[in-house]
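Right, I'll just put the structure down here and ask away after.
A single protein chain has been omitted; all remaining protein chains appear in their positions.
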Amino acid sequence: MSWQGWAALAFWIATSALNATIANRWGGARWARIFVPVLFGITLLVLWQGVVTGLGVSPVILPPPSMIAARFAESTALLWGDFAQTILKGALAGYVIGCGAAVLVAIAVDRSPFLQRGLLPVGNFVAALPIVGIAPILVMWFGFDWQSKAAVVVVMVFFPVLVNMVAGLAATDALQRDLMQTYSATYRQSLLKMRLPAAMPFLFNGLKIATTLALIGAIVAEFFGSPTRGMGFRISTAVGQLDMPLVWSEIAVAALAGSGFFGMMVLIEKAVTFWHPSQRVK
Amino acid sequence: EEVKLQLKWVTQAQFAGYYVAKDKGFYKEEGLDVDIMPGGPDISPTQVMAGGGADVTVDWMPSALAAREKGLALVNIAQPFKHSGMMLTCLKETGIKGPEDFKGKTLGVWFGGNEYPFLSWMATLGIPTDGSAEGVKVLKQGFNVDPLLQKQAACISTMTYNEYWQVIDAGLTPEDLVTFKYEDEGVATLEDGLYVMEDKLKDPAFKDKMVKFVRASMKGWKYAEANPDEAAEIVLENDESGAQTEKHQKRMMGEIAKLTMGSNGALDPADYERTVKILLAGGSDPVISKAPEGAYTLEITDAALK
Amino acid sequence: MAAIPIIEARGVDLVFQTNDGPVQALRDVNLEVAKGEFVSFIGPSGCGKTTFLRCIAALETPTGGTLKVRGMSADDARRERSYGYVFQAAGLYPWRTIAGNIRLPLEIMGYPKPDQEARVEKVLELVDLKGFGKKFPWQLSGGMQQRASIARALAFDAEILLMDEPFGALDEIVRDRLNEELLKLWSRTGKTIGFVTHSIPEAVYLSTKIVVMSPRPGRITDVIDSPLPRGERPLEIRDSREFLEIAHRVREGLRAGHAYEV
Amino acid sequence: MAAIPIIEARGVDLVFQTNDGPVQALRDVNLEVAKGEFVSFIGPSGCGKTTFLRCIAALETPTGGTLKVRGMSADDARRERSYGYVFQAAGLYPWRTIAGNIRLPLEIMGYPKPDQEARVEKVLELVDLKGFGKKFPWQLSGGMQQRASIARALAFDAEILLMDEPFGALDEIVRDRLNEELLKLWSRTGKTIGFVTHSIPEAVYLSTKIVVMSPRPGRITDVIDSPLPRGERPLEIRDSREFLEIAHRVREGLRAGHAYEV
Partner (left out) sequence: MNRILPVLTVVAAIVVLWYGAAVWLNSKWVYDQAARAGTEVTTAQLISETMAQERPVLPAPHQVLAGLWDGVAGQKITSKRSLVYHGWVTLSATMAGFVLGTAAGLILAIGIVHSRAMDMSVMPWAIASQTIPILAIAPMVIVVLASLGIKGLVPKAIIAAYLSFFPILVGMVKGLRAPDGMQLDLLRTYNTPRAAVLWKLRLPSSMPYLFASLKVGVAAALVGTIVAELPAGATAGLGARLLSGSYYGQTIQIWAALFAAALLAAALVAVVGALEAVTLKRMGMAR
């Protein structure tokens, strides 16, 4: 390994130490919450750059971040078009429909013991159909455009949200349920005022996992047929053209979008489940 | 001596020559131990080569030349396929009779390195592929021929030896279809050739190994041409997924034989020049921007065919 | 006192099945409570007071005997929203503010919005928590949480009020005040009240009927009908002879229950 | 009583930040407790008793003033495992049996296995829960859970025992018995005990020092050093003149604290 590699390693050790100190000393501060992950990210990138150039890895296998950044900068219009097609249309629509359906089904399942025993195993089964298997089928059914991508996302996010929501709806304690009993609350009332709030910490678990699944689903579905735009389309064609910097630019867009999406859910979660011990402990 | 061969696609009669050579012991006779690695839709042979995962790969020339321009120095050492099997298959009911009817239609195209012949053809025809009114709308075609059967596309890409027959098997008759062979349209590019990394060729030992490999492979190909049914069965035995059917593979072998016929393994420089010319003709956005140099060598086949 | 019984238990038995074998929590409990009575339950820890209160509220189903409330089954009475229940633990919902917790039963029972606010304010004041309506449960002291849960049960008009050691975590002075308030509320509304306590003076001061229980299996050992006047009872009554006599009788009953243990 | 102070609070302040503005829970609290004392804290609900106990145990950090325990910071004292703490709510772990809950601190502090069993048995007996070791917390009555949590704190040898209303959910008789047991334990072991209660007689009966607090912001209004004899105190002492005098003084202090409220 040449000097770039060693320099990167040294940088890595130095920044890790710095990060640990900052986190321990100023962990609560706002600037630290931003600074630490950013520095960590920069470290990863420097390490990557150093190792790739240091070991002389072919850019056809793994391009260095500098090359990716250059490609990113020159193709922003292309990247934006792909982003709109895949994420704004496919992933978002699918996410909303899939999560909504999962919550509704979870409630139906919670409501009726019959469904609980009948639908849950079957639901588990249906939801466990692997996406790579259903994606071609859904493309066949819903056509090449974003609708079929949304359908794939629906199927992908459904299961994690369902499982968590069902667990959440069962997460009330005996005393809380007894209270509703004494009021002779209707099912609707105890759902709205007790089970749903109590289920929120679990639901957000599912919703957070689903954000990244939605992105993966929308992108992967484009591998099985798509119009000539979209992130998955671009990735698969660029791989064929050995344009790895473009591939990684798309991946960077996906990572940015995913982190933003996830971060948004975390913020909403904070606002909704402020009362949960996991949010209260400093 | 070990040789790792990366195929362009899954195990099927398209690669019968190599499986026959292995099964019949032609490689062993040369003292070679060949590991045949099937490919798939997500495997880019060029990338495997770049990663050092294989010694030699089966690829199409457009994709190999494009990679070469990107800095991955692939060199053609042999060309068992003389003819192109690629075509566009259209539904007659869409009213398409000739290339002039493509305008405004939706066409299915393979990407991932297989789109170059199509793009070159459209460029020669002067039809834009951006979906505009006077152009064609391009779909990234998935694994199979469903878009045609579902009428999601007016035409799809097919190979004479494979997808075309899937359309027929699905219940359509040749009369329902209109086909455009790239050969007939004068835009045929070279398909399945053998490619290695340029720097490795500097090593005489490697060169020698490739000579043996090409010799045994061509022996396999000629055996397969002569005994198509036996070759198809050898392929079936080597298919680990157990998904291929005998009927389909035997028919495929028959069609493949038509494409390898007339090649002794040596690349015909005239075919090469034609391919390069087609690829350079791509209008505003040609597949390659200048004629490549050193993209093939006849040394290996010359030695192998002595 | 010879009115129609509002609670009527005949030979009530309750056995819990546990990993460790069955536990007989109640055995052959017989009790009649007339409408408008104030019944206190007193007995050593673990004798089944909570369990019996839960049976009345149809939160637990007796494994034997019959239990009628307002002439119907306990569960039907529950469906008719006959109960206000103060649990032994506060059991406030952590996602609602104190005011929100108190408003909960009002929302469920469909009280009109402005009425809800007025009632919340009123009971918050009653239990000395004015100004704490916007706090969350975990921001309150133990006693304050308990008072909030009392307020929650008082906010709506249930015919039967069941209170499981509601004043356990309160100091004498607040407790005395709440005792007085409770008596006022009771004589004003004519509710029937079931009240679990460990304080003998509290039981005697409040009740028209005192039920003494003994442990494992929980049974009723004594039922004392109080001769003290109904309605307003000044705190000073606790020094009267009658009061002390009843208190003595209760203490003896309690001690007997403990006898075999201590 | 002029011994080295084991707990020493100087001008302790504590402000909670809430969604609703800051809450001053403690203001300028000064207190000295000598080794081996039995200190009771009494005061109206919400006055800061729990908060002060939590400060001593380093579960809360004062926002002002200094607090020393055994000559060091409260947190260092915590690190040396100086505390046994009985919380206001039982706080048993639902996935452990009663015996398992009591064994928890013993496991953590590394008591040898056979010793653990012996200690668990001993304290279970002390709090009258023999035979309930294998039950889970939710299979116990409220009072039984509270006793289990007392047992948990008594199972190991902490120098300072902090108890937050430990006997709140117990009936008089059990309570009397446990009071006696606690006194015995205290005089046998020489522990220092901090004890929150709402019962004036209990505070007077048990303590060598009674701290009366008043609410919002919580401060100490009176500290009474008891003239009652240390060591064994018969229950009858509660009828003595001295006892009644102290009780009266406490009651007055409490009433004063409430005055501006009621």
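In order of appearance the chains are A, B, C and D, and numbering begins at 1 in each one.
Heads up, the rule we're going with is that a residue touches a chain if its C-beta (ideal position, glycine included) is under 8 Å from a C-beta of that chain, and two chains touch if they have at least 3 such contacts.
What you see is a predicted model; the values in this text were computed from it and never measured.
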Candidate in contact with the missing chain, chosen from D:79, D:122 or D:248: D:79
Options A:20, A:55 or A:73, residue touching the unrepresented chain: A:20
Hidden partner chain, touching residue among B:183, B:239, B:268 or B:299: B:239
Listed residues A:7, A:137 or A:196, member touching the removed chain: A:137
Touch residues of chain A, complete complex, unshown partner: 19-20, 22-24, 27, 32-33, 36-37, 39-41, 44, 61-62, 114-119, 121-122, 124-134, 136-137, 140-141, 159-160, 163-164, 167, 170-171, 201-202, 205, 208-209, 212, 215-216, 219-220, 223-224, 231-232, 235-236, 239, 247, 250-251, 254-259, 262-263, 276-278, 280-281
Positions on chain B contacted by the hidden chain, ascending: 10-11, 37-44, 47-48, 51-53, 142-146, 149-150, 166, 169-173, 176, 239-245, 248
Chain D residues that touch the omitted chain in the full complex: 54, 57-59, 78-81, 83-85, 87, 89, 91, 93-97, 104-105, 107-109, 136, 138
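The rule is short, and it goes like this: only the chains that are shown with their structure count from here on.
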Computed distance of Cα centres, chain C from chain B, in Å: 86
Centre-of-Cα separation between chain D and chain A, whole angstrom: 49
Per-residue overlap in chain A, given as positions that touch at least 2 other chains: none
Set of chain B residues in contact with two or more other chains: none
Partner chain A, residues of chain C touching it in the complex: 54, 57-59, 78-81, 83-85, 87, 89, 91, 93-96, 104-105, 107-109, 136, 138
Complex contact set, residues of chain A against chain C: 175-176, 178-186, 189, 193-194, 197-198, 200, 273, 275-276, 280
Residues of chain B defined as touching chain A within the complex: 41-42, 44, 46-47, 50-51, 63, 66-67, 70-72, 111-115, 129, 131, 137-144, 146-147, 150, 152
